[in-house]
Every structure is written in C-alpha cells, then in structure tokens.
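Shown here: the complex without one of its protein chains, the others still in place.
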Amino acid sequence: MTDRALLSGRDLAVWRGERCLFEELHFELGPAQLALLVGANGSGKTTLLRIVAGLGVPTAGSVTWKGASVTELTGEDRAEIAYRGHVEALKRELTVVENLEFHAAIWSREQAFEQVLEELKLEQVAHMRARYLSAGQRRRVALAMLMLQGAKVWLLDEPTTNLDSEGRALLVEWTRRHVAVGGIAVIATHQPDEFAMRGALMIDLS
Amino acid sequence: MKLPRWFHQLGSPPYVYRLADRLCPWLGWLGVSLLVVGAYWGLVIAPPDYQQGESYRIIYIHPQTAYIGMMSYVVMAIAAGIGYVWRLKLAHAVAVSAAPIGAWFTFCALFTGAVWGRPTWGTYWQWGDPRIMFEALLLFLFLGYLALRGAFDERDKADRVTAILAVVGVVNIPIVHYSVEWWNSIHQGPTILRAGGPAMTNDMLAPFLIMVAAFTLTFYWLLLRRLQGEIVEREGDARWIRELVGAGTP
Amino acid sequence: MTEFFLMDGHGAYVWSAYGITLAVLILNVRLARAKHRSALQRARELAAQAEAPRKQPTVRRLQ
Partner (left out) sequence: MNVFRAVLLRDLRVAFRRWSELAHPLIFFVIVVTLFPLALSPTAAQLREVGVGVLWVATLLSSLLALDGLFRGDADDGSLEQLLLSPAPMTITVLAKVTAHALVTLVPLICLVPLSAYTFNIPVAALPTLAAALLLAAPTLSVLVALGAALTVSLRRGGSIVGLLVLPLTAPLLIFGTRATDLSVNGEPTAAPLLLLGALAALAVSLGPLAIAAAVKVGLE
C-alpha cells in the first residue's frame, strides 16, 4: 500500500515555545486529489506547508511521500514535490530566461519553456532582469518554474496573491488539469472556493 | 539501528530528572569535602616547589579548571551531536547545561594560568605559554557558542544550529591545540619548564589527584542541577511536570 | 601565621588564584540552583493555568 504515490501526514503537531499552532493533524492524499489549507494569518498554514515540503520540522509527527519521510527524500523522489512560497526564488540580477535555465539545470529538465512563457504572456519580458518585473509578472515566472519542474505534488502558498484575474484563471485551470491527470496539490489560500472541487480535502487550522 | 534499552531510558526526561535528584546529594557532599581536603593539603601540608617556591601551589587548581573546561566542551559537543542525529531533546539539554559551566571554568583556568605565569615568567600574559593561548581560544569558542545560542529565540532551531557549531568546534580543538603547540615550539624553543611544570613528587601528587576528583564531582553536580532546570523548562506543561510541581517539591 | 599568608612574596598570586576559583565555584552553584528553581516556579505557574485547549484542526471532505 505504501508504495502507491501517497502523501500522508500522521499526528502532526507544532509548538512555538508554549503556544500550540496545531496538534494531532492527520491527512492522506492519493493521486488526483486536492487539499485546501485555510485559516487566519499566523494560524500555521505556511508552517504546515513547509513541513509537508520537507523544509520545516514538526514538533511531533511525520509526513511521508511514497512511504519515505519527506525530510529524507533524495534524487528524483525529491524533485517530485514542488514547493512555491511567498517569494518567487528569482535572482533579481538575472533575466527571466537565465532564472529558468538555472532551475532547469537544477531539476535536470530539458528547457522547453518558450511555450509556457507565451501562455503566461511573458515572452516580451523574457530577457529583462527580474529586478524590473512587476510583482504580478514575478508571480507568473514562478508559475512557469512550477510547470518547468513537472512535479507530481504541488505545494502552493497563497499562489494567487499579486496575480490579476487572468493570471488567477490560468492558475486555477492548470491546477485542475494537474489534479485531473493524477497529480496532487495542497494549496494554502484565503479564497478556497476559487479552487474548490468535489472530493477536495479542506484542512482548517484556525 | 536498534538502540539498547538503557539508552532509551536515558532519553526519557522524567527518568533522568529523578536520577539527577538521587545522584546530586552524593556528588555535592563528596565533591565539597574533597575540595576542602585537597585545598588544605595543597596549601598547608604539601612542600613548596624548590624552583618556583610557593606560587607553585596554583598547580592544585589551574590544571583542574583547565581540564574541566576542556571536558565540558567535549561533553557539550558529544551531547549536541547525539541530539542532532537522533533528535533527542534531552541530549540538547545536556549540551546547553554544559556550555556555561565550561565557559566559566575556562575563564578561571585562564585567570589562574596568567596569575601563575606572573612570578614564574615575569609577565601576566606570557605569549610563550601555548596553554594560555589555547585556553583563550577555547574561551572564545565557548563565548561563540553561547552568543549563537542567545541569538535564536526558538529553542529547537537554537539547539540544532549550535549543535553543528559544537561539533565543528570539537573537531577543530585538536587542530588549534597542536598548531598553538607547534607555534610555541618555534618561537620559544623547548621551554625549560616541562608542560606540566617540574616533575611532581609523591606528596604533591596526592593533593593534585584529590583536587582533580573534587572538580570532576563538582562539575557533574553543576551539570545535573542545570540539566534538571533545562528539563523542566523544555517539558513545559507535560503531565509528569504537573505531578512533580503539584506535589510541591522545593 | 602571617608568613603563611605572605608565602614569601607569592601570597598575592596564590590567594588570588584560589580566590577566583572559589568565586567561580560558588557563582556556578548559585546559577545552577537558581536555574532549577526558576524553572520549577515557571512550571508551577503553567500547572496552575488550565490545560491548554486542544488545537486539533478540522479535516473534512467537500461534497
């Protein structure tokens, strides 16, 4: 059972000093499933998402991907989980293309990102330094990187911030398509109904 | 890797807390009595050194404090390493408890070493003596550890980051020690004084060893008392703490 | 008795060395005790407060 592509968390708990953010949290996501993470600011959405990504360490409990703890993943298993935080991991001094080429080299993916850039209407700014991009454009480049990585699991932390309505629609559609073809997505958001679909898991931290 | 049962028992805070409560009285009283006996023997009964005279009596405390300082760093580094690898909160608690003790004793060793240097070599800060320089560097390592620990407000992160510094530090200690020794040998040539001073006659050896034992016992008493404080702090409102505190122990 | 303290001129060094060592020992004993006692005091305050409310998040499936 464990080798089936399963992302599961068992009795997760996080304490900050004497304050408890959450405890005894269990969840299990199989292929083609979506989870929406909701809760007020500071309720621990980002903390939980980083724990699921394997960046953060819970005070108790563990998160496993295909049976192995997410903190011990290496090689291809590691590349199957994509995490997009509030900041877009763009070097301000590099152009959009240079940033994408760098990430392609890191995930050893061939660089077919021209098509994605067009869809995101970024082809004019492709050779502009990331420092001169607007917040919305930077968000779109982060989306391009997400597509480039081609990960099975998407962990997105409030991905719709700074995106205009057109960008949001694109994101929602891509997420739906990603889940439809068997991908897993965990999205921390303040507008869950934007992504809501039948069978989605709703994790409310507040 | 299956760890032996006692290792797990050592890993459970309530067990260690009660163990410390049982051990501390013995360590404390034995340590203090040995300190008194050793000091009296060293100051009054033992003969002065034919070469250095009375100031030689500092040999009954300086090497001991230096040895405790060094041992504290090793205890700290090993505990921090175990805490980091096996994620044992208790091991981090031991490391945190050992650090300030080590820093204080290294400072004390530095002071007594410098004071001892005054009559023997004519200066307070004898660059020639590699041990003084090594003590100073060890003190900086301790201060670095304590400063780094103080810079974090979240305890878990502070534990794991300072653990890395402690392990890197302990790997560097032999390197620093031998490079300082090497540096001293080229500048001053073989010192007339053997590292430990002139050979100790038997009646000097006895108080020396008593003081070593006394300082070791005191170190463990201090370590366990601080460890108990750390354990209570780290366990927060765990059930066994509520019972312990509810029972209103001192 | 005085020549015992004078230690033919080396007295100042010997006694200051023993003095600082004694001071460090006593200081550490007090610090260790204070740490233990304040931790227990803090634990008493925590014990007095009610058990922290359960913070289990709700996990439900959308229909």
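To keep things simple, chains are lettered A, B and C as they appear, and every chain counts its residues starting from 1.
Throughout what follows, contacts are C-beta pairs under 8 Å (C-beta built on N, C-alpha and C of every residue); 3 or more make two chains touch, one makes a residue touch a chain.
Keep in mind it's a predicted model, so treat the numbers as computed, not measured.
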Chains on display which the left-out chain touches in the complete complex: A, B
Omitted-chain contact residue, chosen from A:Asn41, A:Thr74, A:Gln124 or A:Ser165: A:Thr74
Option from A:Ile106, A:Ala135, A:Ala169 or A:Ala196 whose C-beta touches the chain left out: A:Ile106
Given B:Val180, B:Ile210, B:Leu224 or B:Leu244, the one touching the chain that is not displayed: B:Val180
Missing-chain contacts mapped onto subunit A: 53-57, 74-76, 78-79, 81-83, 85-94, 98, 102-103, 105-108
Residue ranges of subunit B at the interface with the undisplayed chain: 84, 137, 140-141, 143-144, 147-148, 151-152, 156-157, 160-161, 164-165, 167-169, 171-172, 175-176, 179-180, 182-183, 186
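Going forward, only the chains that are shown with their structure count from here on.
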Chain contact graph, described as a line, ring, star, complete graph or other shape: complete
Most distant chain from subunit C by Cα centroid: A
Two chains sharing the most contacts, counting C-beta pairs only: B-C
Subunit A and subunit C: spacing of chain centres that average the CA atoms, whole Å: 45
Centre distance in Å when subunit B and subunit C are each reduced to the mean of their C-alpha atoms: 15
Separation of subunit A from subunit B, taking each centre as the mean of its C-alpha atoms, in whole Å: 48
In subunit C, residues with contacts to at least two other chains: 46, 52
Touching two or more other chains - residue numbers and ranges from subunit B: 236-237
In the complex, subunit A residues that touch subunit C: 18, 20-27, 39, 196-205
List of subunit B residues in touch with subunit C within their complex: 35, 39, 43-44, 48, 53-55, 57-58, 61-62, 65, 100-101, 104-105, 107-108, 111-112, 115-116, 118-119, 218, 221-222, 225-226, 228-233, 235-237, 241-242, 244-246, 249-250
In the complex with subunit A, residue positions of subunit C that touch it: 46, 52, 54-63
